[in-house]
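Please see the structure below; I have some questions.
In this view, the complex is presented without one of its protein chains, the others remaining in place.
After this line comes chain A, so read on.
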Amino acid sequence: MDAAQLLQFAISGLTVGAIYALVGLGFNLIFNATDVINFAQGEFVMLGGILASIAIGQWHWPMWLAILTTIAAVGLVGALVDFGAVSRVRRGSVMTIVMITLGVSVMIKTAALLWVGPNPLYFDPFTAGPPLRIFGAVVQLQALWVIGTGAVVMAGLGLFFSRSALGREMLACAIDREAAYLMGIDVRRMVRISFVLSAALGALAGVLITPLTNATYDQGFTLALKGFAASALGGFGRSGSAIVGGLALGLIEAASVVVMPSGWKDSVALLVLILVLVVKPSGLLGGRAERRHTQAL
């Protein structure tokens, strides 16, 4: 394999890796605020792709408006998921939460199927134009959009959590909910916001990737698994590790396509997840604290 091919795989790996990282961050946001793993996380990504496709393709909205509206609308869905389902069983067991978010997932997926049918939807890349050639590698413009937006959003989230008052309040909840509550932080509000943010992140991931891969009503769960894998690979509960995990997963998938038919690539990523969790449940980057965390989950 020469340098051009290597670059090609690196870029396609980073592109999907950025998507997984965004989904993984979405998991982390909600998990940090509530200890809930939202099994409907992938449906936010699917909704993002489908809503944007409809707004652009059928309603002929300008792209920026369609994208912003999509992200806002899915954010609202996130709030509804919290309000209508998850917050009702906040004190429930882990299994109750798994079931209820699976129920939400099935509902959203069915609604999408009834609304747009089983066929894949898509819209044109953000900017038209022929693919770039960089050192012999062919790079789709949309891939650059994915990587670039992903990087900007992740950096923005980092700033949000370290600099803004709201972000720091959310972080305080993540570290110790009771202490945060005693400090006068409105924990309920933080939880709601984390659902909205998480859904919006998912929608953004869906919007970014749809021009490259299409959007279908049933793609959500696989994406959720990959996003979870991204978070778990790095070690749960830390945003930075979701990014590392996501990119690693993307690169592994891209590399797997070299040695086996592309149909297997989902399996390769999941096999890596299973092996890592079985060998080291705290994730590759996790220390002892996370290990305890995993066992308690």
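Please note the rule applied: contacts are C-beta pairs under 8 Å (C-beta built on N, C-alpha and C of every residue); 3 or more make two chains touch, one makes a residue touch a chain; residues count from 1.
Everything below uses one rule, namely that contacts and distances are computed from a predicted model.
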Which of "NADH-quinone oxidoreductase subunit K", "Branched-chain amino acid ABC transporter permease", "Phytanoyl-CoA dioxygenase family protein" or "Manganese/zinc/iron transport system ATP-binding protein" matches, in UniProt, the chain that is not displayed: "Branched-chain amino acid ABC transporter permease"
Listed residues A:69, A:96, A:149 or A:214, member touching the removed chain: A:96
Selected from A:113, A:134 or A:258 as touching the chain missing from the view: A:113
Touch with the omitted chain, as defined above, among A:105, A:140 or A:198: A:105
Hidden partner interface residues of chain A, rising order: 37, 39, 84-85, 88-89, 92, 94-96, 98-100, 102-107, 109-111, 113-114, 218, 221-222, 225, 228-229, 232, 261, 263-264, 266-267, 270-271, 273-274, 277-278, 281, 294-295, 297
